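Every protein chain but one is kept in place in this view of the complex.
Let's turn to subunit A:
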């Protein structure tokens, strides 16, 4: 296993995702002799996991079972231990495309934070690209290094512990793209420019507040960036449900009613409490929006150095 390469079977030392059910999963580090508790009972790594195929169903001690999944940056994003606020896959995907990332790209990122975006970036630029990520918080920087090592991607990433606004990315004229997720991105635009290749590249800055965006755009313009573009992307998730709506009783005769009862494919389960009248319902499938959705994560400002 590695975050940048699929493997078939689970091996000692792998990070795997235990899938319990709807939206409920957590990561485990597979180790000989270790056990993991779930609500369905115990999973013994040596016998239950190691050597098994990714995607298999594992029966736990209480008879319940879970699926073991191969880690991907997207699954990791959903399960990683938060050290900071993180970027989610919706934003990550548009960032990746708009920065034109692909295998071989050199990317600079700051701050590293919890490494949610970092894993996705590494996945995309592997096997020949590289990520230079800067985190001014020492503990977070070290934790990120440790994770990259555990996930088998340390050769693709360099973590630097310094302040990007003061000291920059520690590299110059090598990057194809720069990503900024810091409180004051406008202070790092100059450093970003010098990190980018002489022949040009793309930049993206993520900010939750419009005031930050405004200052960043001004700074970008000042440093000669072109094609400055700010956008926002929102994800809408739908629950797939079968809905049944009752046909109102308009006092029509029973015979009429039964001839209307066209779609009442499953009349027994819907409250047909009336004694005589065959109450009709109509069933249909619907994609129901969640009651609450993420309304705002941040503005994404893109620009080109050319």
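Keep in mind that, in the parts below, a contact is a pair of C-beta atoms (placed from the backbone, for glycine too) under 8 Å apart; a residue touches a chain by one contact, two chains touch by 3 or more; residues count from 1.
In the analysis below, contacts and distances are computed from a predicted model.
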Absent chain [UniProt protein name; select from "Light-independent protochlorophyllide reductase subunit B", "6-phosphogluconate dehydrogenase, decarboxylating 1", "tRNA (adenine(58)-N(1))-methyltransferase non-catalytic subunit TRM6" or "Trafficking protein particle complex subunit BET3"]: "tRNA (adenine(58)-N(1))-methyltransferase non-catalytic subunit TRM6"
Among A:46, A:158, A:194 or A:304, the residue in touch with the chain that has been omitted: A:304
Interface residues of subunit A (partner: the chain not displayed): 4-6, 8, 19-24, 26-28, 36-39, 53-57, 65, 67-70, 72-74, 81, 89-90, 92-94, 96-98, 100, 102-104, 120, 123-124, 126-128, 199-200, 210, 213-214, 217-218, 224, 226-240, 285-287, 299, 301, 304, 306
